[in-house]
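A single protein chain has been removed from this complex, and every other one stays in its place.
Chains here go by letter, A and B, matching the order in which they are written, and residues are numbered from 1 within each.
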Amino acid sequence: MFYRLSGVYHTSYATERALWPVPSDRWQVGIVLALAIAAPFVLPSLYLTSYVLPWIVWSAAALSLTLLMGIAGQLHFGFAAVMAIGAYTSIHLTRAGLPFELALLGAGLAAASIGCVFGAAALRVKGLYLVIATLAMQYLVDWFIINVPAISGGAQATLQTPDVSLLLVPLGSDTANYYAALLWTVLVTVLVLNIKRTSFGRALVAIRDKDYAAAVIGVDIFRYKLLAFFTSSFLGGVTGAFLAFAYYEAVTPEQFSFDVSIQLVAMVLVGGLGSVIGAYLGAAFVLLLPIVLTHVVASLAESGHLPVSSSLMAHIPLMAYGALIIGFLLYEPLGLAKIHDNVRKYFLVWPFRHTQS
Amino acid sequence: MDPAYFVELFINGALTGLMYSLAALGIVLIYKSAGVPNLAQGAMIMLSGYLVVLFTSGAGLPLYLSIPLAAAAMFGFGLLAERLLLRRMVGQPIIMIVMLTLGLEIFLRGLVPGVLGAAPQSLDIGIGLAPIIVHGIFINRAYLVGGGVAVVMIAAALLFFRTHLGTRLRAVSDSHVSSWSVGISVERAIGISWGLAGMSALAAGTLWGSVQGVDWTLSALLFPALAVVILGGLDSVWGVLAGGLAVGILGSVVPGFVDPLVGGSTRDVVTSLIILLTILMRPYGMFGREDIERV
Partner (left out) sequence: MKGQATMKGLATALLGSLAAAALAFAGGASAADKEPIKFLLAQDFTAVYTFVTNEYNQGQQDYIKLVNANGGIDGHPVELIVRDTGNEPQRGIEAYNRAVQDGAVLVDFLSTPVSRAMVSRVLDDKVTMITALHGRGDASDGQTFPYVFPMMATYWSQAAVLAKYMEDEMGGLKGKKIAHVFIDSPFGREPLKILKALADKKGFDVKAFPYPSPGNEQSATWTDVRRYNPDYVTIWGAGGGQPVSIRTAIRNGISPEKIFSVVWLAETDVRQVGAERAKGVKRFEATATGTGTPIMQDLVDKVIEPGNGSGDRKNVGTTYYNIGVATMAASVEAARKGLDEFGAPLTGTKLKQGFEMLKDFDATGLMPPITITAKDHQGGGYGRVSEWNGKAWEPQTDWYHAYQDVVWDEIRSNAAQYEGN
């Protein structure tokens, strides 16, 4: 009843291969996009800057990582280091006088080239060993950033972002920051949505499924693995720059530590590997859950229902976060995207019961 | 650099490395039988440290009672973790299992300090502070004891794998299907290996807890333990010994040369480079067994 599948037929290949062949899906996407654009005028400023803005930027980061982990199948536990490279490069370039757009490009290229070095490990090993190799590289990059004062900003180890303008609009007000982040995230979303329809995407999927079988049918593994790392690191680097300029406004090395890499992987896994909606849902889950839990626990404690010490109270969000990750992996390994898919399939044929695919 | 300094760095580094092997032994025990990397080993070390403190300071028990009690508790914890969490994940891709163990690590890092206290607590196992001086070389007494315990545990592990139960575990590590077909209970064997890993975590937790105090930073031992395991080979107990010595010695001697030039501490860089170079040149480590992937 909600999905009006009857009357949906195709008369050309183009419409059949559309991203959202069902009109209801197109409407949904349109409404979400309209809400996103209208958000600064509808939402109070607190929710906009503390919840929606970081959620959007981290979704872009999760999308970049799901491109690498979900579509190309290369595990990467050092993505925060890639984002750090992008953030620091963009700040140094803008301080050197480059316009922001060029600085973003430079940040992406710097992150991509060092990301390719990470990728070189992928040419050698996969699975658990790739996880540990990228983990070790994360530590190395962290160490360099902290111990080279020229990169990290001297003894104070904090770099303030200079005032910049993106496409002639100065960044600094909440609205401008939000629209800049939204623009970038929409671009990344469109890219990842369409990637599987290109030959590049198909090659990545072939490599993910069985790389030597892909080699047998003529896919150049060397080139495509490196390209996967290059692309996803480029996107990650620019996302790191946006994170620094639109949200943090000052960068310290702790913002891109090993824990952040684990959070990114959790976002991708809990959301669902390889899925675009999963990246958004996973980012919301991992980012907002500790904050929401902190507030819930705090209000319960203040109203007297939960007589616990401040210390235990502070640890409860961490416990719940770990427990929810475990719960998801045990009971729904395909993640939130699968749950979303189940719900959609339910409504596809509601009020009847049998799904069609 | 004068030879006495080098020898001292070498010896203390070797002892530190043996202490790291204690932490790494659990990972190898589990990987050997289940094929699963247990990235929650650091958290298990932290948990065991807290348990010993709970029994000694909280319940006032003497050390020779608390340690066996904690050992039993950790064995039970290992069994429980395997039964409740890992058994459902059989056959799932490795990334899921890694993330599950990481989720367990986060959960424990929240639960244990939250309930048992987040500030560092002291764990005294009676090792004195007076240095041991041999020919002008200072040897760290606590690390000497720790190194001794590590060697004993590694030897015990090697001997264990020759016993009846150990042979069954080795069979399980070779092939699950073949073990089932000859009547070995793979589930029970894997459960036991998790329990044994819990006990080795206890040894690591007690010794490291006495050196650095018991708090959440004990779970950070995962990183050097990973280096030991990668260098030595994920499924080799000899590798734990060799890898531990190598990681410890390199981590002590190289920063001794390089730190004054760089002005910062390079020990983590050395550990990361060990991991990277091993993976790039010889992924299965010095003594690990190579897995052949079939099309």
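Operating definition for what follows: contacts are C-beta pairs under 8 Å (C-beta built on N, C-alpha and C of every residue); 3 or more make two chains touch, one makes a residue touch a chain.
Quick caveat: nothing in here was measured; it's all calculated off a predicted structure.
Novice: In the whole complex, not just what's shown, which of A:L5, A:V22 or A:A314 touches the removed chain?
Specialist: Checking the options A:L5, A:V22 or A:A314, the one contacting the hidden chain is A:A314.
Novice: For a quick check of understanding: of B:Y31, B:W194, B:W216 or B:Y284, which residue touches the chain that isn't displayed?
Specialist: Missing-chain contact among the listed residues: B:W216.
Novice: Of the residues in subunit B, which ones touch the absent chain?
Specialist: 5, 8-9, 12-13, 16, 109-110, 113-114, 118-122, 124, 129-131, 138, 140-143, 208, 211-213, 215-218, 220-221, 251-252, 255-256, 259, 263-265, 267-268
Novice: Could I get the residues of subunit A that touch the absent chain, sorted low to high?
Specialist: 45-46, 49-51, 54, 95, 146-147, 154-160, 162, 247-255, 259, 287, 290-291, 294, 298, 309-311, 313-315, 317-318
Simple rule for what comes next: only the chains that are shown with their structure count from here on.
Novice: Centroid of subunit A to centroid of subunit B, CA atoms only: how many Å?
Specialist: Using C-alpha averages as centres, the distance is 33 Å.
Novice: Enumerate the contact residues on subunit A facing subunit B in the complex.
Specialist: 69, 75, 120-121, 124-125, 127-129, 131-133, 135-137, 139-140, 143, 146-147, 210, 212-213, 262, 265-266, 269, 273, 311-312, 314-323, 325-326, 329-330, 333
Novice: Using the touch rule from the top, collect the residues of subunit B that touch subunit A in their complex.
Specialist: Spelled out, the residues of subunit B in touch with subunit A are 37, 85, 88-89, 92, 94-96, 98-100, 102-111, 113-115, 117-118, 223, 226, 230, 234, 262-264, 268-269, 271-273, 275-276, 279-280, 283, 295.
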